[in-house]
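First, the structure itself, so that you have it in front of you.
Removed: one protein chain of the complex. Kept in place: all other protein chains.
Let's look at chain A:
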Amino acid sequence: MQHLDPDRLVLLALSEETVDASESDHLERCAGCRLDLASLREVAELGGESQEVRDLPPPPEHVWRAIAAEITPVADLTARRRRRARWVRPVLAAAAALVVAAGGTVAYLVSRPPAASVTARATLTPLATVPASAGGTVRVLSDGEMRVDVRNLPLTTGFHEVWLIDPDDLTKMVAIGSLTDRPDVVLPVPPGTDLNRYRLVDISDEPHDGDAAHSGRSLLRGTLTS
C-alpha cells in the first residue's frame, strides 16, 4: 500500500493543497495516514494560534515576591533577626498552650452563624520539610474573625501557632493564636491589623519554651487574597 508522502501530508495539513480522489480513497482505508494528517492539521492550527502567546510578558514582580515569601524558610529569617517579633502576645500564647495540654476546649473558639461573608482567603501549602499531604485554608470573615482549617500537620510536642507576616519585610509579624487539636479553628484578628500588609499566613511549630517569638519552624504558608 502506497502511503501519503510526508511532504504531501504537510501541504494538506497547511491547507496549501487539497486532497485528491486517490488520496481520499487511501485516507479512508489507512488509519495511519488519517492519524498523521489529523495530527499535523491540529499542529498547524495550534501553530497559527501560537502567535499570540509567543514572548509573553513575565508576571509582575509582586507575584514573585509573594512566591519568594512563601518558600523562604523562617529559620533563615530568625537567624537574620535574632530578636523578638514585635507583635507578640506571650500571655495568650501560654494560655493556649495550657489549654491544648489539658485537652480541653479553647475559650476563644466561637462558632458563629454563617452570616459573616468572606473578605479574604488563603490556601495553605506545606513547606519543603513538611509532608506534602499537609495543607489547609484560611478565611477572614467580615466580622474580623479568621477561620483556619488545617489537615495532616505533623505531630508536635509543642503547639501550632498562626501568624500573619508582612511578605515585604519578613521580620514583621503578628501572632494570631494557637491551633487546637480540632481541624477547624476560629481566631480573632487583632483590630486594626492591615491585611493588605500582613497578608502572608504562616503556621509554625512552637515549643513550650516560654519564648513567644516565632520558632523559625514554619509548616504551612499561604497568601491572603480578597
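A few notes on this one:
Everything below uses one rule, namely that contacts are C-beta pairs under 8 Å (C-beta built on N, C-alpha and C of every residue); 3 or more make two chains touch, one makes a residue touch a chain; residues count from 1.
The definition used in the following text is that contacts and distances are computed from a predicted model.
Hidden chain, UniProt protein name from the list "Oligopeptide transport system ATP-binding protein", "Formylmethanofuran dehydrogenase subunit B", "RNA polymerase sigma factor" or "Cytochrome c oxidase subunit 2": "RNA polymerase sigma factor".
Only one of A:30, A:44 or A:195 touches the chain withheld from this view, namely A:44.
Summarising the interface, chain A meets the missing chain with residues 6-7, 10-11, 13-14, 16, 39-40, 42-44, 46-51, 53-60, 63-64, 66-68, 70-72, 117-118, 123, 125-128, 132, 221, 223, 225.
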